[in-house]
Each structure stands twice: as structure tokens, then as C-alpha cells.
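A single protein chain has been omitted from the complex, and every remaining protein chain is retained in its original position.
Our next item is chain A:
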Amino acid sequence: MKKHLLNITSNIEIARNIFEMKLTGPGVGSMTTPGQFLHVSVGNQSSKLLRRPLSICDVDQERKEVTLLYRAQGEGTKQLSHKSAEEVVDVLGPLGNGFELAENDHNRKALLIGGGIGVPPLYYLGKHLKKKGIEVTFILGYQSIEDSFYIEKFKDFGETIVTTVDGSLGIKGFVTDAMKNVVEDEPVIYSVGPAIMLKAVEERAIGLRGYLSLEERMGCGIGACFACVCPTETRESGYVKICSDGPVFKMGEVVL
């Protein structure tokens, strides 16, 4: 595992408070698995100490460029949003275990479900799955049209269904409201978002196989500080560490 200094190539607001940051450097070469994250230093390490775990949204290996999407919500991510091209960002990673594709997943359809700032890692995943010839459907949930992003880009990889809480775009409601018809094909589920959404997705996908990627406030990001644990009934220890055992887990593996 490594620390990298990456150069910002662009950092722009693509939806309300949602920023797309592109970074380049030799370290990008190791970022090959969808679902992994970078632990990003937001800038002034003496006042904002902790890194922010940001999932990898896309990687262009030819240009050695990684894309991160983040919501500028707290002080730290706001600081990050003020950085401009050519500035250097200190990142650890790639960290965590991404989405693994089991052999018997290959001839199945895939249903990728993301909510809010859980949407970005599905982009790199969708790209991978499509390359493997897997038929991909996306369900992307946002608060409203102003908060939505990347919808057109997702369409490059498969059918893209959008839900918004206020109904300003796509289906009014939550991602689970759009799941009814698509689960009949018995797809493999891949879902990223807040725990409450993942729990609802899991309940709608009973009997299906799938993978969930969890979010949590993190300390070290590498498994040492025990800040981001989640209970499980499938391991002797009774817990998993989201940063280093996850963030991706098999559906049913963790207690949400």
C-alpha cells in the first residue's frame, strides 16, 4: 500500500455541491479494481487532520488519470473543492477491497443501485462489467434534479433508471421503488449508498446474490483504529472493519 502525490487536472462542480476532481500521477497505475477508495488529505493537515475516504469513480489508465466525485458538505470537503488545477493532493491507496466478480457472475445480468454520493463507484464498476460482456442496468437515486449527475455517462454502459425523492426527474421515490420489475431477471446486485438504503435494497433482493459497499466515518482507513466497524454474524470476531475488510461485502454478510 502506498501514499501518492497526485496532480489535479480539473476540479469542477457538476451538480449542487457535487464536485468532480480528476487527478493524475504514476500512482494511478495501481487503481484497477472498482469499489476501492482513496484516503484523501483535504489540504491543511494541521487544522483538518483526518483524510476523507472517497471512492474511485473512474480510472483512465492510458492517461494515468483517476476521477473522484465528492459532495462538498463539511469544512474538509469544502476545502478540497477550492483546490485548483495543478495543485497537489496527498492520497493513500487504493484502499479496501473492491467488487470481486465471481466466475458464476459472468453469465448473469447485473443490477447496479446507487444512492446520492454512493453513485460514483458504480460508474467504474459498470465500465468493467460491460467490458466483460455483462448486461448492466443502473438504478440511480438522487434527492432532486439539481443533485443528479453523470446520468448521460451511465447510459453508455447500460439502461439507466433514475429516481428522485421529489419527483423532479425520473421516478418519484427511492431506488427501491424502481427495483420491482428488474429483479425478476434474477440479476446480481451491486449497491452503494447509506446503510438505510442498502438495508432496503437487501430486503427487496431476497434470494438474489449481490454485493454492498458501505459508508462510514473513518480514522486511519487501513484497519488499525477500529473506527469504522460494522457488526456481522458470519465471522467469529463478530465485526468487520469497513475500510480494510470492505468497503464491499457480500449481501447478507453484515448487519445493517
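Here is the rule we use: contacts are C-beta pairs under 8 Å (C-beta built on N, C-alpha and C of every residue); 3 or more make two chains touch, one makes a residue touch a chain; residues count from 1.
Assume contacts and distances are computed from a predicted model.
With the options "Alpha-D-ribose 1-methylphosphonate 5-phosphate C-P lyase", "ABC-type polar-amino-acid transporter", "Dihydroorotate dehydrogenase" or "Aspartate carbamoyltransferase" in hand, the undepicted chain maps to the protein name "Dihydroorotate dehydrogenase" (source: UniProt).
Considering the full assembly, A:Lys48 is the residue among A:Lys48, A:Arg71 or A:His128 that touches the omitted chain.
Considering A:Lys172, A:Lys199, A:Arg217 or A:Lys250, the position touching the chain not shown turns out to be A:Arg217 (whole complex). Only one of A:Ile139, A:Cys228 or A:Val254 touches the chain withheld from this view, namely A:Cys228. Within the full complex, the residue among A:Gly76, A:Gly115 or A:Gly210 touching the omitted chain is A:Gly76.
On the side of chain A, the interface with the absent chain consists of residues 1, 3, 41, 45-51, 76, 92, 216-231, 237-239, 244, using the contact rule stated above.
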